[in-house]
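Shown here: the complex without one of its protein chains, the others still in place.
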Amino acid sequence: MSTSTIVSLPDQSTARIPKVNYLSKENGLLSWLLTGDHKRIAILYLISLSFFFFIGGALAGLIRLELLTPQTDLMATDTYNKVFTMHGVIMIFFFLVPSVPATLGNFLIPMMIGAKDLALPKINLLSWYLYMAGGLLAIYTMATGGVDTGWTFTTPLSTHYVNTNVLTTGLAAFIAGFSSIFTGLNFIVTIHKMRAPGMTWFKLPLFVWAHYAASVLMVLATPVVAIAIVLVALERTIGIGVFDPTKGGDPLLFQHLFWFYSHPAVYIMILPGMGVISEVISTFSRKRVFGYTAVAFSSVAIAVFGFFVWAHHMFIMGISNYAVLVFSLLTMLVAVPSAIKIFNWSFTLYKGSITFETPMLYAFGFLGLFTIGGLTGVFLGVSGTDIHLTETYFIVAHFHFVMVGGMLMAFLAGIHFWWPKMTGRMYPEKISQMAAVVTFIGFNFTFFPQFILGTLGMPRRYASYPPEFQILNVFSTAGATILGVGYLLPVLYLVWSLKYGAIAGNNPWQATGLEWQTQSPPLTENFAKMPIMDHEVYDYEWLEAQKEKEVASVG
Amino acid sequence: MDHISPVIWQFLVKWMTNFALFPPEASKIAPQMDALYFFMVLVSLIGLTVVVLLVTAFSILYNKERHPVAEQIEGSTLLEATWTIIPLGLFLVMFVWGALIYFRVFTPPANAMNIYVVGKQWMWKAEHPGGQHEINSLHVPTGRAVQLTLISQDVFHSFSIPAFRVKREAIPGRYTTVWFEATTPGTYHLFCTQYCGTEHSHMIGDIVVLTPEDYKKWLADSTSGASLAQNGERLFASLSCSACHNTRPDARGPSLAGVYGAKLPLTAGGTVTADDAFLREAILNPSQHVTQGYAPIMPTYQGQVSEEGVIALVEYIKNLDSNYRIQQTLNTTELLPESEGTAPAKSPAAKGSGSQGPATQGTVKP
Amino acid sequence: MSEQVEHKEHEHHIVSPLVYLAILVALLVGTALTVWASYVDLGVWNPIIALAIACTKATLVVLFFMHVKYSSRLTKLTIFCGVFLFLTLIGMTLADYISRAWGQW
Partner (left out) sequence: MSDSPVIADGALDATAHEHPSYLRHHFESVEQQADATNFAMWLFLLTEVMFFGGLFTAYLIYRNWYYPSFVAASHQLSIPLGGFNTLLLITSSFTMAMGVWCAETRRKSGLVLCLILTFILGLGFLGVKTVEYSEKFEKHHVPSYHYSLNSFLNPDSDEAAKAAGDKPLPLDVARHTEVYFSLYFAMTGMHALHMIIGIGILGFMIFRAQAGAYTSGHVTFVENFGLYWHFVDIIWIFLFPLLYLISRH
């Protein structure tokens, strides 16, 4: 790609990974399983998340393979239903919701605000164990027959009309929910109470702002879906009648409670990704984020408005027409902060000094795909077009543009960006740039045809479909194979780089965050001495001055 | 050509012949919906182009070689205000436009012909007023507003006709409605779009749009002998509804003639418009919908009548313009052993406050 | 920002047992009152009064037993957010149910 790069690696002959760091401090499996160190917990999360991601990905592969032909020839319809249900459950509850917060957020929030650890390290470890318990339960469910309700657990289907493992899957989601509540709670407390001297709210990196907003959503929205799941479980087991229409309950109430969480949940998923993009774009254009306060407040605005739009998932489900008007209007409002963010990021590039390392490529991918994802969301939020487009592949494409094109791109951008900090070694640049491009191409091939399919009316969750839709489905499946390669590559070269990667040094990107001002990999306490934030956030002039001073003192 | 694999060749031919970006427009609402859709596509394309252009231009102009030192810029309130207000304005235009279309799709015209649709795992059952039944298909005429009254017997289903751009969930326990006016004869897809269990993807069918003449022919060919209202009448008699709902002066229930569309005062206070949903509720949960002046003595029929049965009853009550039909039913009831009636009352005068008559229909709550 | 200053200035406030006792008495009186009020026919006011008494009791518990009266602004804000969102959930969901009865448009 570009010939110029800002990586200022230390001289390889003398460079060493610091002897004392959080990885080398203690050894043995137990030292990992009982750790309170936020960085080690982040690594635990990273490993387990990747595991679940590839299981979910394999299921997605099966879905695409089945859809290669119009008939149900690869698997029976009930198998297909189980496959897409488990794909949804695993990807949403065990990958997307915890992805950036639990790995990068866990690793970086204390470092960015100059703290030694999260406020509640034991709770942090507990949330990993809850996550694992939930995840393994989900895998167990899958192994013992699966579940075929769709990840939305719609009543009365989930309570009375299927005889698969709804209870264990619900329990898995319930447990994972508490894991996410505890993570969010920990972040909020940490951001409020553990900031280093001088670290005021408006000196917080935007990554922290985004996580703060997402954490508020996690803490306040997740319990509502928890109680909805409890009620579904009670209805299934002892037959109470809260959602059961034959007993006088209203199945729409379940939808209300479910979407009260699950709509904010998409903001839980995307906000941390937006935080990553802010950091990456600023660093690689070597420029303060354009309109810092606007971007910070737009995160908060998304979180706040995010609570008031949930019923736009139910426009054709028989909620009152007045409610449709109100929720549709509020949905238009929540689209605006995302637009602000997109333009602010674009203008961050203006008069910057841009280089095109892998994280930046992923960030560009994010900008394009998230713009499409966000704008198509408006199609679904507008009550008129929603009638035609909802419950079709249009919604599938929209969701994947936001979640895979947005969140996953951001996740990969972040993993590459902070990989040197986490491991002390660089990933190989050329091949990873290639992987970023492959992912982008594969992604568009996979999901863009689905917009057209949706407009044509192909319903989602169909194991078979009318033959005239085949062409676009073949495109989509072909794209998915490219996408699969794009996701496998990083695993290979990142693992390779653990041993053979170039040694990164403290600050290979010349980034300004506090996390870059300490050794890589960091000490268990993060900083040798308590940092004091005496400069602005994204203060590249301060960084220059620091470098000159260092050169002067060494020389 | 022989170096192209036949599979790919076929694929390409298929693609070229079948490629479409949007489904056929076969209803009156479809062009309106598509106008909004294309407006939104246009706005999205412009927005996307702006973002892509900005990013590309800045990447070229300010890459490190060309522009080695970045200029630190705080931001610009003016610019930020611009890209807050313009998207907001556009979104609001879309909102209003969309709301108008939503309004149209879910507000049937008064003269719409009503067809009942029952969704169940995994089929659609349509009940025409003339008594024609259909499974997984629906015949409708062109040029005539058709209202669908949907209900599900088990789980959520969703009745989707992409070519008409309409879709509505069929909910267990409650009627929902949607309407359309087909414009182009042909056969179109009918999908269930709400995931409803194992055979969800096979809960599909055909919407057959016929010219009015063909439709008449079809109606005549597929009649089952009795109209829906006649089926309802039979049910009305066999459930002994007429034991109370008759026109005798000592009748224990309100007369049902002309009740449809009327505004009824309730014992519990307030009034309610007797529409399909109300009639269904009044049959299944009568005690909560007692008309003023009557004792809450009607038993519930929940679990005794199927959804199809309720539909037939509702259709029957809807068509009771005068007491004439009830009289007839009463006569039939007398043949049943448990009927307690003596001679049917001669007076055709409607009894009780039950029927305020369609005259009050004009005072519908805004 | 402000909290850093704040938690220095807000010394741990110890509430006297007499206050606790007074609150206990108030709560018991409130309970008696709410039971009594339920036997009186006040029409639509019955549930409103019951809820008003319950809210008062809850406020007393929050302010004194849970020390919120003496807590930082952050705690108060947190509780406010919780109550606000709780009311949003109930209010917006109920709004749908209530406006369904208004019929089509």
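To keep things simple, chains are lettered A, B and C as they appear, and every chain counts its residues starting from 1.
Heads up, the rule we're going with is that a contact is a pair of C-beta atoms (placed from the backbone, for glycine too) under 8 Å apart; a residue touches a chain by one contact, two chains touch by 3 or more.
The model shown is predicted, which means the values in this text are computed figures rather than measured ones.
Peer 1: I'd like to know which visible chains would be in contact with the absent chain if the whole complex were considered.
Peer 2: For the complete complex, the undisplayed chain touches A, B, C.
Peer 1: Just to verify: which one of A:23, A:138 or A:219 makes contact with the chain not shown?
Peer 2: That would be A:219, which touches the missing chain.
Peer 1: Specify the residue from the set A:115, A:281 or A:452 that touches the hidden chain.
Peer 2: Missing-chain contact among the listed residues: A:115.
Peer 1: Thinking of the whole complex, not just what is shown, which of A:23, A:185, A:319 or A:483 touches the missing chain?
Peer 2: A:185
Peer 1: What residues on chain A make contact with the chain left out of this view?
Peer 2: Listed in rising order, the touching residues are 115-121, 123, 181, 185-186, 188-190, 192-194, 197, 219-224, 226-228, 230-231, 234, 238-242, 247-250, 253, 256-257, 260, 514, 517, 525, 527-536, 539, 541-542, 545-546, 549.
Peer 1: Going by the touch rule given at the top, which residues of chain C touch the chain that is not shown?
Peer 2: Contact residues on chain C toward the absent chain are 3, 7-8, 12, 14-17, 20-21, 23-24, 27-28, 31, 34-35, 38-41, 46-47, 50-51, 53-54, 57-58, 61-62, 64-67, 72, 74-75, 78-79, 81-83, 85-86, 89-90, 93-94, 97-98.
Peer 1: On chain B, where is the contact patch with the chain that was removed from view?
Peer 2: Listed in rising order, the touching residues are 284-288, 296-300, 302.
The definition used in the following text is that only the chains that are shown with their structure count from here on.
Peer 1: Can you work out the whole-Å distance between the CA centroids of chain A and chain C?
Peer 2: Distance between chain centres: 36 Å.
Peer 1: With centres defined as the mean C-alpha position, give me the chain B-chain C separation in Å.
Peer 2: Distance between chain centres: 43 Å.
Peer 1: Mind pulling the chain B residues that touch 2 or more other chains?
Peer 2: 103, 106
Peer 1: Could you list the positions in chain A whose residues touch two or more of the other chains?
Peer 2: Residues 321 of chain A each touch two or more of the other chains.
Peer 1: How about chain A: which of its residues touch chain B in the complex?
Peer 2: 2-4, 6, 72, 77-78, 80-81, 148-150, 152, 154, 156-157, 160-162, 245-246, 250-252, 285-288, 290-294, 315-318, 321, 324-325, 328-329, 332-333, 335-336, 339-340, 342-344, 346-347, 349-356, 364, 367-368, 371-372, 375-376, 378-379, 382-388, 390-392, 452, 455-457, 459-466, 468, 470-471, 474, 540-541
Peer 1: State the interface residues of chain C toward chain A in the complex, per the touch definition above.
Peer 2: So the residues of chain C in touch with chain A come to 1, 3-4, 74, 81-82, 85, 88-89, 92-93, 95-97, 99-100, 102, 104-105.
Peer 1: What part of chain A is in contact with chain C in the complex they form?
Peer 2: Per the touch definition, chain A meets chain C at residues 192-193, 195, 200-201, 216, 220, 224, 253, 256, 260, 307-308, 311, 319-323, 326.
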